[in-house]
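Shown here: the complex without one of its protein chains, the others still in place.
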Amino acid sequence: MSETIRVTVNGVTYERTVQPRKLLADFLREDLELTGTHVGCEHGVCGACTIRVNGQTARSCLMFAVQADGADLTTIEGLAENGDLSPLQQAFWEHHGLQCGFCTPGMLMCAAELLERTQEPSESEIREAISSVLCRCTGYHHIVESVKAAASSMRGEPDSAAV
Amino acid sequence: MKIKGESEFKASQQRVWDLLLDPEVISRCIPGCQELKAVGDDAFEARLRIGIGAVSGTYEGTLRITERTPPSRYAMVFEGTGRGGFVKGSGHADLRAEQGGTIVAYECDVEVGGLIASVGQRVLEGVSGFLVGQMFSKLQGFAREEAA
Amino acid sequence: MAARNPSIGKSLKRKEDKRLLVGKGTFADDLKFSHLSHCAILRSPHAHARIRSIDTSAALAHPGVFGVLTGEEVGRISRPFPTGMPTRLPYYSAAVEKARYVGEPVAIVIAENRYVAEDACELIRVQYDALPAVTDPEAAAAEGAPLLFEELGTNVVNHRLLSYGDIDQAFDEADVVIKERFRFHKYSSTPIETCVAVAQYDDATGVMTVWSNFHGPYSLHSFVAKGLNLPENRLRLIAPPDIGGSFGIKIGIISYLTLLGLAAKKTGRTVKWVEDRREHLMALNSGAERTADYEMAAKRDGTILGVRARYMDNNGAYIRAPEPANLYRTTGNTPGGYRIAHLQIDANCVVTNKSPTGPNRGYGCQQLYYCLERMVDLLARELDADPAELRLHNLVQPDQFPYRTPSGGLYDSGNYPAGVRKALELADYESLRRQQAAARRDGRLVGIGIATGVEPCVSNMGYLNIAFPPEQRAKRGFHGKSGAGEAATIKMDPMGQVTAILGSAPSGQGHEILVAQVVADNLGIAPDSVTVVSEMDTFTRLWTISSGNYSSRFASAGLSAFAEAAVKLKEKVLRVASNELDIPIERLRTEDGKLFVDDATEPVMDFRRIAGIAHWNPDSLPDGMEPGLQVAHIFNFTPARIIDEQDRVNSSNTYGFIAEIVMVEVDRETGEIEFLKFVSVHDAGVIINPQRVEGQVYGGLVHGIGGAMYEDLAYDENGQFLAGSFMDYLCPTAMEIPPLAIGHTCTPSPFSTVGTKGCGEGSAMTAPAAIANAVNDALSTTGVQINELPLTPSKIWTAMWKAGAAEGGEAATVSAPATSPGS
Partner (left out) sequence: MKPSAFEYVRATSVADAIDALARHEFEAKILAGGQSLVPLMNFRLAAPTVLVDTNGVDGLSYIKRTNGTLAFGAMTRQGAIEDSPIVAESCPLLLEATKLVGHRTVRNRGTIGGSIAHADPSAEYPAVLLALDGDVVVEGASGQRVIPASELFLTVCTTSIAPNELLTEVRLPVLPAGTGSAFLELNRRHGDWAIVGAVAVVTVDARGICEEARIALAGVDATPVRCHAAESVLQGEHLTEQVLAEAARQCAGAVHPGDDLHATGDYKRAMVRVFVERALRLARDRCGRIENV
């Protein structure tokens, strides 16, 4: 009953044999050992498992690994380039956009998608974009600040609020 | 959860009484009933396969008539278990003749336990209403066929 | 000697973040093992049932299954967990004979992977005889209620009447007495990472090793060991460097550490369990539900004389340590920030057919302040007084510190009126009242709520004894408790680099950077250069019985331990240097890893040289000095004293302060609440890293908002659990959270080494009270008052409708016909 699939994750192509029922989140974590993607509810609400599938955010707990055959995936491990944090990651670091770090992969994925769609997101657009990910530590304030700062730094503006 | 309602039959009260207590008829009217067998006086074992949309499961259980006052009232207790948890409860039906037909007023106290209760409560009431409705409309169908 | 360029007070970036931001954190589920087995737990669908039989044969025959352990076996091969109260309960890691709540483990399947383990769970046949269930604490305490433990003859498993001062006198002297009943509901901070445990038993050594995201170990290490029937030095608990939040909730993991241990021993395998979200919501841990009856005695001038309260705590089916502490953790701070001389608490710990309770961010304080602050508002209404003025009138005054409360609390420092005034100022209170008056003229339901709270930090183990009456405590052989310790280890390696090792496991608060800052400033090095190790291993780490990540204790206890350890290490460094340079210690100072003489700007020596001597050449050390440069230090709070005969105990060690002001508008048509203002002022003592404190404040506030308005671990009357997913257990998202304004006051604690207090629980304690006060103030023109939580739109609208004050209610007065699907 197993299927062989080929997926590209963060630019690396993998070929693996999986059972159809294996969730994509479990496949990434167990079969590919990419444990940066986290699992928090397995029913599509908490958003911690959010990744990019062919450029679009998706809950990896609501996809089967077999469905990713031929797809191009990006996970949190793929955000930094050559060891340099992306402006978004850097802004999360500067502005305390994370505490326990468990929801962080989902937050980064959703914020990255937003910033690709909108250069100058309003506060409510930011809140809406990250509202698909639950965070229990931060109260969201510093996450919103981080995304604002990332947007401004990606526009080439100096980060006045950085500490 | 309380399920409560009335169903109108175009048949005599005695006829409706007989229909409602005929295991053969009941087994054909309970949605998804795969088996209903008598295991003693007024006691039955049943196997049901219930499917609502993508959700489906097989339930096995028992039903016992606890009160019988022909042709106007009977009461029962039932319980069943399946993958989604368990269902148990008690209910009664009151029959009365009205305008040449019969009205069955029923009331059930149903306890749903386990998985379905903990993640499906938003739609539970709608689903129960639908299943009971299906059963009664089939029963009404039986009554009509006989009348015809 | 203060550092010249102190890092304390600066918002330095966290050490933890980089690994987390690139997906390279190490959480419990990320740990790698060879030959790992997985498990799934079969749980009771019944709230209360006798287990007649369990047939595991089909599960055992299923391919990929390695074994099944049933509750019956658990009862045979393990011991009941100890309880911190006189009454003993047969509490095991799985249901033995009876299941007492929906979700109680009944059997555990060990298999090649989780998928197969769940398949096999479906093949287990359990025959239950359902029993009547009871879910409400008052109903459970009533005569004739179904008994969870028949042998006890009651569901009230712990009771204390705690009297301080002369409560009768207070009520005799009162001009005004007000009474109210409150219901505080069951909810949980639900960390996004669920519980994970991996157990492995080594037959050869008899050592059980359990890896988990338990943020202990503290006294609960012995709880697990007792359950496993193992000597404590055969139980090794290991926590990874990263834990995905807990807020107290993951303390519920301790029974699973035992269950996994039993499973590992039985199968001879390394067994892993990852809790799923439904298991987490249904069975792990939550704050206790409380029904409370309050009476408050006051003078006409607003002086509060006394408070009499009866707490009925619903602690679920079993009393799991540290419960029944929800009743007692707050003992010292029972009067909150007020000078209330006379107190009486009738404390009842009740078992019901719900999941067991325990610490939830704020532990006991959200229940306490919700009731107390509602009472203060009700008093203000009764006296027609301004609620802010009434509070200012009753607060402990700045010159009274350290302040001893009648119940034994020793408030270390504070300026409570300053905190309230700062909040009033930030909110522009007078302007809010004017806006409210204008809105009311337009028929709008606008309300302002204030709440204050004393934030107890660093629990004194001594409060655990309150569960025992004084007669029992006086007996020979009774184990009195006291203390609030934390361990710190600092090493300077032969090249002069510093490593600091925690004695507890953090769960997201950013302890690593705080330790680096405190160690750096005290030692005279740069925070960047300090390596901080945050994993926990009970076999190799220095830790104390109270070590752990709870009761907002790290900033006070943990950092005190590191500050003192760093001072000790610096003394060693200076001794070596003084000996080497032949310069008196008093003339030496350290900065940036170097030594300077007097005010010289050029260093005379660096740490590397000193470390080299200490490690490589002990022969040249001063006489009697031990080689190497390491300090293992235990800090203990001296105010953490044992309870006295009058039940007075200083239940915590540092006490912060919170003042909150909230303005809301209630939609008359829908009952929805909109925040117009939210101000929160905190006194956390000396602030090491402002950004960290802000993060804690915002986080605590959102837990408070969630508890007040959204989150509810709901059950039906049969004890069925209804909120088993995040679709029905509603954690607020970024869209529900209003802009929050926060402010600080600072009164350094005289008891902690660096003047710090805690701030980790904060507004989780007070926000429900502030919001409830605001909503009730908004509703006051309708004649409606709601003294239960959560404040859902449906509940608010229904109350208004019943009072004839809701708009849009007309439709609902159409009587609902019975559903008649068949007609």
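By written order: A, B and C. Residues from 1 in each chain.
As a working rule, a residue touches a chain if its C-beta (ideal position, glycine included) is under 8 Å from a C-beta of that chain, and two chains touch if they have at least 3 such contacts.
Just so you know, these numbers come straight off a predicted model, no measurement behind them.
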| item | value |
| --- | --- |
| Absent-chain contact - pick from A:Phe64, A:Phe102 or A:Tyr140 | A:Phe64 |
| Per the touch definition above, residue among B:Asp42, B:Glu60 or B:Glu125 touching the missing chain | B:Glu125 |
| Interface residues of chain B (partner: the chain not displayed) | 51-57, 83-84, 115-116, 119-123, 125-127, 129-130 |
| Contact footprint on chain C, counting only the chain that is left out | 114-115, 118-119, 122, 276-278, 669-672, 710, 712, 714, 722-723, 725, 727-728, 730, 732-733, 735-736, 792-794, 797-798, 801, 806-812, 814, 816-817, 819 |
| Residues of chain A (touch criterion as defined above) contacting the omitted chain | 1, 3, 19-21, 23, 26, 42-44, 47, 50, 53, 56-59, 61-64, 66-67, 69, 110, 113, 128-129, 131-132 |
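Here, only the chains that are shown with their structure count from here on.
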| item | value |
| --- | --- |
| Centroid spacing, where centroids are CA-atom means, of chain A and chain C in whole angstrom | 29 |
| Chain C: positions in contact with at least two other chains | 725, 727 |
| Touching two or more other chains - residue numbers and ranges from chain A | none |
| Chain C - residues contacting chain B, complex | 45-47, 102, 122, 130, 278, 281-282, 716, 718, 720-725, 727-728, 818-823 |
| List of chain C residues in touch with chain A within their complex | 10-14, 16-18, 20-25, 27, 29-30, 32, 115, 189-194, 242-245, 247, 274, 276-277, 507-510, 691-692, 694-695, 697-703, 725-727, 731, 733-735, 737, 740 |
| Interfacial residue positions of chain B with respect to chain C in the complex | 3-8, 81, 83, 85-86, 88, 111-115, 117-119, 121-122, 129-130, 132-133, 135-137, 139-140 |
